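Here it is: the structure, laid out below.
Left out: one protein chain. Kept in place: all the others.
As written, the chain order gives the labels A, B and C, with residue 1 at the start of each chain.
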Amino acid sequence: MKDSAVLLIDCPDQKGLVARVSTLLYEHGANILHSDLHTDHQLGLFFMRLEWDLATDSNQTAAAFNLPAFDAAFRALASELHMNWQLRTSRARPRVALFCSQYLHCVSDLLERRRTGELLCDIPLLISNHRAVEPMAAFYGIPFVYTPTATANPTHESARQTDRATVEELQLDLLRQHNIDLVVLARYMQILTPAFVAAYPSAIINVHHSFLPAFIGARPYHAAHARGVKLIGATSHYVTEVLDDGPIIEQDVARISHRDQVDDLIARGRDLERVVLSRAVRWHLDHRILRYDNKTVVFD
Amino acid sequence: MKDSAVLLIDCPDQKGLVARVSTLLYEHGANILHSDLHTDHQLGLFFMRLEWDLATDSNQTAAAFNLPAFDAAFRALASELHMNWQLRTSRARPRVALFCSQYLHCVSDLLERRRTGELLCDIPLLISNHRAVEPMAAFYGIPFVYTPTATANPTHESARQTDRATVEELQLDLLRQHNIDLVVLARYMQILTPAFVAAYPSAIINVHHSFLPAFIGARPYHAAHARGVKLIGATSHYVTEVLDDGPIIEQDVARISHRDQVDDLIARGRDLERVVLSRAVRWHLDHRILRYDNKTVVFD
Amino acid sequence: MKDSAVLLIDCPDQKGLVARVSTLLYEHGANILHSDLHTDHQLGLFFMRLEWDLATDSNQTAAAFNLPAFDAAFRALASELHMNWQLRTSRARPRVALFCSQYLHCVSDLLERRRTGELLCDIPLLISNHRAVEPMAAFYGIPFVYTPTATANPTHESARQTDRATVEELQLDLLRQHNIDLVVLARYMQILTPAFVAAYPSAIINVHHSFLPAFIGARPYHAAHARGVKLIGATSHYVTEVLDDGPIIEQDVARISHRDQVDDLIARGRDLERVVLSRAVRWHLDHRILRYDNKTVVFD
Partner (left out) sequence: MKDSAVLLIDCPDQKGLVARVSTLLYEHGANILHSDLHTDHQLGLFFMRLEWDLATDSNQTAAAFNLPAFDAAFRALASELHMNWQLRTSRARPRVALFCSQYLHCVSDLLERRRTGELLCDIPLLISNHRAVEPMAAFYGIPFVYTPTATANPTHESARQTDRATVEELQLDLLRQHNIDLVVLARYMQILTPAFVAAYPSAIINVHHSFLPAFIGARPYHAAHARGVKLIGATSHYVTEVLDDGPIIEQDVARISHRDQVDDLIARGRDLERVVLSRAVRWHLDHRILRYDNKTVVFD
């Protein structure tokens, strides 16, 4: 079982950043496992990910890493160098809420990957506007909450908005009650309001079933078929206020041909959606993603 | 050396098409090498590609295939069944004109593939609005014509249009003089007028350096970098009046990361451009492409 | 719901095959949906797949296709032309038995694909030498049979062989009782005896976790890591007497780097295994695969 700490840093680029951070870790006796950095020379920004061992390993007689002491020392350095930073340990399992609608292939895939230990997180909440997922939630032992869209056919736009606001209020309450760190939209077919998105900045991951920025919006497989593309794609991204415009985390494509009808695209696409969403979730849980300038740095 | 005939058919779908065409070929003694068909059930359209041997092969005492006799018989059938069709032989080498500007990686690639026998065609004409390609044309023995954009900085839009019209007139004259069957825009950075495009319907192939329909227009690698995509692409397509909107023939992608700057994307993209353009040209030369509904059927 | 018939043919190549078969279908009024053929000119062999509609479609007043009449007529033709052939309808759902051991990602994936309608088959039997899969079998409603390897540590090779023979006898009994058409080894970690393989020719599909023929045998991810490859792969194939040597149905690869340890390869590989195995099963169920010369023709 891994017992490690991860430090994620972004700040204005300046000389000596690596030297000062690595020297501080060295002074605290850290056994560095992984180190990755990236500099955006155009914007003058610096990004770093460091992971080190927290336990005494078998070859060493030294005591475990003193995280509180390092934390205190690092805060002073971070303040001096104007760093944004996060310090996480593998001991603290992120708490994830899954949202889905009637298509369950992504939810099923995420739950199965968690079962096999590929995704290290707790999933105390599964929310859907359909009941279809209920037996699956029961099988995997995930508490399920049904949040239907109350007015199926509201006569007025205002009624629809009221309805959505009510549902989102309930959902946000649930997220808070369960101390959710990350919301995963596993083919959840409702568009979130800006207020909802603002409550979980850089903490809502969605999968869109196209190679963004191609085919934004509804029914991308139909649009791809109409355009006659030779590859279809899927994209996982952080959700922002603008639909399908958030920072892209991962994308993948599959080859199709003139033989493939819309239904074939949908079937082929399911494999892509599973893969790009699960990778995004895993990287987020492993604290491998930094976000800036509506893009992502993924330290894989 | 292959000595074969190819029949390309598209027509309204109806029962017995395969039976009647294949029976006619059988009656004329054809030794079928390849047969491919596609039906668009939604639009009720039928597409077929048949390739058969024209020579007497070593195992047979029979005479060579009587193409004129088959041609005459097939015309009657095609008329009855309302077929669009083309009958081509590998003896008639297509005549190709290459257009390029200052970036030569695609031209170089096509000329090299022709040298190795991968592209079976004559290339009697290479046109460019830059002189950079001249030594390469000389090395490969391809007649080169320099068609500069005369007025570099015209003060009026009307002057620019006049200029373009004059250049295109010259180019069209050259194409006619050389009996060109196919125009390949190998990173030619000028936009063709509708009149030019209309002169070579389904016979102008372009490569666009993005995964269409994403990043239409100028500087797609810059746009891809700005959007933060995780894959870049390239697309070969037939040119139509609408920019970057013609029927897609081939697409491919390559993985990039946050480390890649615009220059890296451009370098990676060159490999994609070469591959998707050369495949499109090869398939066109082998009579493997049918075009309909702003899409392509590629019988590979 | 699709209601179609599929005819798979292989025979010595000869002139007129397409004409005679398609004419027969035409005479019986078939509405052909798909037609694919392949000729191995070196070996002089011909392969064909035809799929046609069995129902009266909405545009037609004609009655449904008379399959028994066609069947009788075709038998005569097939005999005359020395054809091997299979005639299947989508009405007859293939009956599949799944075998697995302790790793469940492939079984889970297949069951989930069946649930979503991607795999059209009945699965009346799930066999494992571990009990781990039992709750999953229950959730998906698949009858489960536990066939443990009785003697865990037999002192003699002969004891191990006796044990395996007993287990396989039980398994073969179960397969016969359930009228199984296809056996899928979804990461089943026992090697089948030649006698077992002989009982289901071209009807046992296995997934091997390497890019065959590289890394045959046990622990291929360890071997791949030791060799320092830059891509890992997975292969689905029909099982023959020789280990990992049967006709390959599908392969796929994923990029790895020096950062990836054996555990990372195993995790990445699970995605590949799922994809190549599920494609092989789907193609087999759709009667798209012909086997010859220890290879496969896959009409996709």
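Here is the rule we use: contacts are C-beta pairs under 8 Å (C-beta built on N, C-alpha and C of every residue); 3 or more make two chains touch, one makes a residue touch a chain.
Here the structure is a predicted model, which is why all the values come from computation and not from measurement.
Engineer: Based on the whole complex, identify which of C:53, C:112, C:181 or C:250 touches the chain you can't see.
Structural biologist: Going through C:53, C:112, C:181 or C:250 one by one, C:250 is the residue touching the chain not shown.
Engineer: For the chain left out of this view, which of A:8, A:25 or A:133 touches it?
Structural biologist: A:25
Engineer: Which residues does chain A use to touch the chain missing from this display?
Structural biologist: 15-16, 18-20, 22-23, 25-26, 29-37, 39, 41, 255
Engineer: What chain B residues would touch the chain not displayed?
Structural biologist: That gives, for chain B, the contact residues 104-105, 108-109, 112, 116, 118, 135, 139, 259, 267, 270-271, 275, 300.
Engineer: In the complete complex, the non-displayed chain touches which residues of chain C?
Structural biologist: The list for chain C reads 38, 42, 211-215, 227-231, 233, 247-253, 257-259, 261, 293-298.
Going forward, only the chains that are shown with their structure count from here on.
Engineer: Would you identify the chain whose Cα-based centre sits farthest away from the centre of chain B?
Structural biologist: Max centre-to-centre separation from chain B belongs to A.
Engineer: Distance between chain A and chain C based on Cα centroids, please, to the nearest Å.
Structural biologist: 36
Engineer: How far is the middle of chain A from the middle of chain B, if each middle is the mean of its Cα atoms, in Å?
Structural biologist: Distance between chain centres: 42 Å.
Engineer: Which chain B residues sit where two or more other chains touch them?
Structural biologist: none
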